[in-house]
Every structure is written in C-alpha cells, then in structure tokens.
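Some chains have been omitted; the remaining ones sit where they do in the full complex.
Chain nomenclature is as follows: A, B and C, assigned in order of appearance, with residue numbering initiated at 1 for each chain independently.
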C-alpha cells in the first residue's frame, strides 16, 4: 500500500477538522446541497470531457496505485539472475517451477511466454507494446484527475455566485446576510479542498508511480530477454544495474 | 451518440437548477440583457480571432462528434479480415458486394478505391493525406472552443464591471444596491458556466474523440493496404491487433 | 477585407454599448483620464518591451491583415496551370504578358524572376527565404499584440488601485464614495476590454492569417518552380492539390 498517500490525505483532513472544531461546530461546514453542486458539477464537466469508461478507469487506476505493492528493483534483479542461472544449467523449460513463486502478473506472463518457447526478441517486442499501453493508461488517468482539479474550483465559484445572487436579492433581513454568505462560501471551500488536497496531488502521485512501475516492468522485459538469449548472468547483472540508483546496486555474486 | 457528453451537460445543469430552486426562484438567474452581453461578446471576440467558416465549422464538428457513432476497432478488424479472405479467394473485384454493407464514408471511399483498381501504396498515401486533414480540422475545432472558454469569463467580468459602475453611480436608494449587484454578478456567473461546463470540457472531448477517430481511420487505411497487397489474413490480424488494447484483442481465427 | 474581424469588433462593442445604455448614460463610462492611464501605460510598457519600429510595424501588419484580400488557393492553382501550359507551348518568355494580370506583389516578383531567366531552384530558394522573413514578421506582430493584451489589464488594475487609494484617503463625505469607486473601476473595465475584445483576438487572427498567407505563398513558390522546370501540368496540379483541403480540389482538366 502506498502509505504516504493515505497519511497525507488523513493528515490534511484531520488538521482541517481540528482547525474547524477549535473555532466552532463542524456541522457549519457540512452542507449537502453545496457538496452536491460542487461534486456533481465536477463529475458532470469531467464526463463531458472524457468518455464514461475513462472516468471509471481512472478511479480503478487510482485504487490500484494506492493498494498495489511494487516489488523493489533489487529483488527483481535477484530473481532474474536466479532464472538465468537455472535456465543455463537445466534449460528454459526448468523455469516452469518458478511460475507459482512469481506474484506480479506481468512477470508471470513473461515467464509463461518463455516456457511456451517464444523467441527472445519476439517476447521482448510484445512485452514492450504491453508496457507502452500501461503507460498510456496511467497518463490518461493522471490527466483526468488534473481536469477534475481544474473543474472543481470553477464549480465552487459558480456555487458561490449562485448563493451571492440569492442573498443579494433578499436583503430585507440584515441578520440573515452573514449566514447566507457563509453558506455561499462553502462551495468555494469544497472546490478548493477537492482540487488541492485530492485531485491535483493524486494526479502527481499517479505520474510518480507510473514512472516506478514502468521502470520495474522494463527491467523484467529486458531481464527475461537476457534469460532467453542465454546471456552470462554476471554481464546481465551489470546491464540491469544501470536501471537503478548506485546505492541500490547490490551484487548477487561474491567478488 | 456520445452519451457521456449529453449525460454530463444535463447532469451539471440539472444539479445547478435544483440548487438554485432550493434557494429561491429560477427567474432570478435569467436576465436576457446579461446573457446577450456574455454570449454576444464571446462570439464577437471569437469572430475577431477566427474567420467565419472556422467558427461555423467548429459547431458542425461538435454536432458530428456528439451524434456520430464510432465503430469499435474490433468490429473494423473483423470486417477487414473478412475482406482479406474474400479478396484472396475471389479477387479484389469481389469486394464490390460489400460496398453497401459498409456504413462509414471513409471506409466506403477506401473500398471504392480498391475496387477501382488503385494500387496498395498509392491508396494508402491518399488515405493518409485525408486522415491528416481530418485531424487538423478536429484540432482547429478544439482550439476554437478553448478560445471561447477563455473569452467567456472575461466577458462575464466586463459585464459585472458595467453593472457595478452603474450601481455605484446611483446609490441614493440603499435598498436597490442588493438587487443591482445581484444582476451585475449574473454575467460573471454566465461566463463561468459557459466556460467550465460547456466550452472547455467540449474542447477536451473533441480532442479525445479525434484520437479515437484517427485510430479507427488509420486501422482502415492500414488494413485495406494489407487487403490490396494480398497479405495473409492471420498475419494481418496480428499486425492490426497492435493498434488496440490487449483486452480487446479477440482473434477471428480458432487456434 | 477580413469581414469577421470587423463584424466581431463591431458586434462586441455594439452589444456592450446597448447593455450600458439600457442601464443608464453612456457618458458614465467615458473618462478621458482613465483612458489615458490605461492606453498610455500599455503603450509605454510595450515600448519598453519592443523597439519603436516593431510596435509601429505591428499596427501596419494588422491594417494589412484586415484589408488585404487573400486570393483563394484554387484560383492560384488555376493560374499556375495556365502559366505552365503557356510556358510549355511558347516558352518562358511568353509569361511576360501575364505580368499585368497578376495582382499579388509576391506572385509578380516570382513571375518577373522567371521572365528574367532565373533558374528554377535558385528562384525557389530566394522565394523561400522571402516567405520565411514574412512569417517571422507576422509572428513578431502577433507577439506584440499578446504583450499588449497582458499589459492592458495590469494597467487597468494599477489605475483602479490609484483611484481606490485616493477614495479611501478622503472618505469624509460618504455620498462621494460610490461615484469615486465607480470611476476607479473604469480603468479595470478599459483594460479588460482592450485585452479581450481587441488585443488577444487580434493576435489570434494574425496567427491564423499568417498561416493562410504562408500557404498561398508556398503554393506560388512551388508552382512557379514547376513552371520553370517545365513539368507536366496534370502532374503539377496533382502535386499542388496536396496543399489544399479535399473539397477544394477542383481539377482544371476534364477527365
């Protein structure tokens, strides 16, 4: 699970709630009609902008991003070295025994292809196409959250304008002006919170995670190509190490 | 028909109307003079920016985008495989019988060219030129909506400034200040609604749809080139499948 | 003349004047001192940004853009085909009789070069350099209007701040607050109108027109090269048609 996302959202909301409650009741900030207009309007504008399946897909991508545990690159390199050694000693078919051990579906697919007798270059090409498609899906997901982050404050302002116009039209009772204006400002508040605590930071996280996932998938694709091509495990390790930061480069071989 | 566009616009406006009516009369938000200045000013600025035919063309492109039903890529691949099989068995001329079956005018044109005896590469080149022109027209359409989405809020602000100046010049009757200011804010409200619920999301949708349409047209152009070149239907399917997402790759051949 | 520019500006200003007059006197919105500070400040900042000759050049480019009537690409292609036919039958020198017929100075220059016995490639190169220079001048013109469109609202805000500070310093007579604030807001109003109805849309139109002019000049340069090279008129037409949209491709030859 991506802890920092959860910690960040919880911390920001908790701080906001504490700040609100230290100054009065939390109920003053909960107005279902205002929430409806901001949330509904934002989703409406997003649906005009994107087709249904992209909008729902973005939510799925976000959920997967938060809960998916990426394998560390060093661990992947370790496994690939192990596969290379096994394949050189006992042949490619011997890799079948690892199929259950590997958790990542992309890695499993690559392994299955290898066991099925696919050629090195053909497998690499198909895996690369797949990576490209994953990357595109990630980017499109981030773009949708960015769009929502720009529509939400606009809807907040529209809601506030509605409240102001209604308040200004009926100023007979001066004592009602304050509360009416308070309610009018709530939509701006909601729009700003949705955009700056949820949508825009989530879009940023999706982009960051995409980079990591693409890296580890590229590592798997390149590594499995080396395994199928029967390359020397030591040289293969050196090649794969160029993908990771120097301080993460732990050799699997004793010098 | 592009459902999400219609659903999004209807939902956003319905929510807004419900929110307005829960707080007072809808009539407070309808002011023909204010609408005139925002809509008219936006169209005026857009005409200064773009020539007449581009502005009218953008509306046509939008209408076509909403009502046009794009054929799914899998269905197009299915048809192309069918054509390839027929052409290999009975010759290119046998494709004439499909001319009525195909609905998409671009596909029809490609088929007609094939039946007319055009060569594979020459046909591909002409179809590619056509695709390029369609793409440019789409992009220009989206750009016009983006321009309108930036002029509308500006016109809204100009209208509000007019209202404020008039109100401030005649503040003898304090009870008239509220309603006058309410009316002045209406133009800002209109400008914001036009930009954020209509123009900007529509521009986004045009860009998204353009991508899909270009993809399916490219699929047709590449597929018809394969048909004319007499390529093996199975290899041709593999080639065309690289254009679509993995989960949409259903083979037309039994393994 | 570029009708849409004139129609757009007239329509936007007419609407604004009607809206103003329906709510009070137009004179409330005319304040020479406020106009002076916004217009003068905008021109001042633009002169700091650009040298004199660029600023005056931008005005000339705009005037020419509005009044210049671009020849339709089809008509240019028609003429070029005619020249090619004549040149093949009677020799390049026979083109001299067309020198008076051609109105566009760029086309005249190209024709003169041809008649003077310039070689095809050398003429093409010199015309291309000239096109490049025209394009650069257009772009620089559009950039100046964009700069003015960003300085005008800033000057408007500066003017409003001046008015507000003066008003706030002398609030002894409450009845004077309204009118003083109304006048202060006028500069913001002027800045917004100058930017959004004049400068920014004009910058957009200059960019659009530049594209068209460059296209027709490129058509002339390529066409004259074909004429000098003595290419087949039918093939030349096919080549030139790739520059225009499919629906504008009318052949000059009967099939």
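We take it that a residue touches a chain if its C-beta (ideal position, glycine included) is under 8 Å from a C-beta of that chain, and two chains touch if they have at least 3 such contacts.
None of these values were measured; they are calculated from a predicted model.
Novice: Total subunits of the complete complex, with 3 given?
Specialist: 5
One rule holds in what follows: only the chains that are shown with their structure count from here on.
Novice: As a quick test, compute the distance in whole Å between the mean CA positions of subunit A and subunit B.
Specialist: For subunit A versus subunit B, the centre distance works out to 28 Å.
Novice: Please compute the C-alpha centroid of subunit A, do the same for subunit C, then give the distance between them in whole Å.
Specialist: 45
Novice: Residues touching two or more other chains, restricted to subunit B: which are they?
Specialist: Not one residue of subunit B touches more than one other chain, so the list is empty.
Novice: Provide the residue numbers of subunit A that touch subunit B in the complex, in ascending order.
Specialist: 33-34, 36-37, 40-41, 43-52, 54-55, 129-130, 133, 147, 151, 154-155, 157-159, 161-166, 168-171
Novice: For subunit C, which residues are in contact with subunit B within the complex?
Specialist: 2-5, 7-9, 11-13, 15-16, 18-20, 22-24, 28-29, 175, 178-179, 181-182, 185-186, 188-189, 192-193, 195-198, 200-202, 204-205, 208, 242, 245-246
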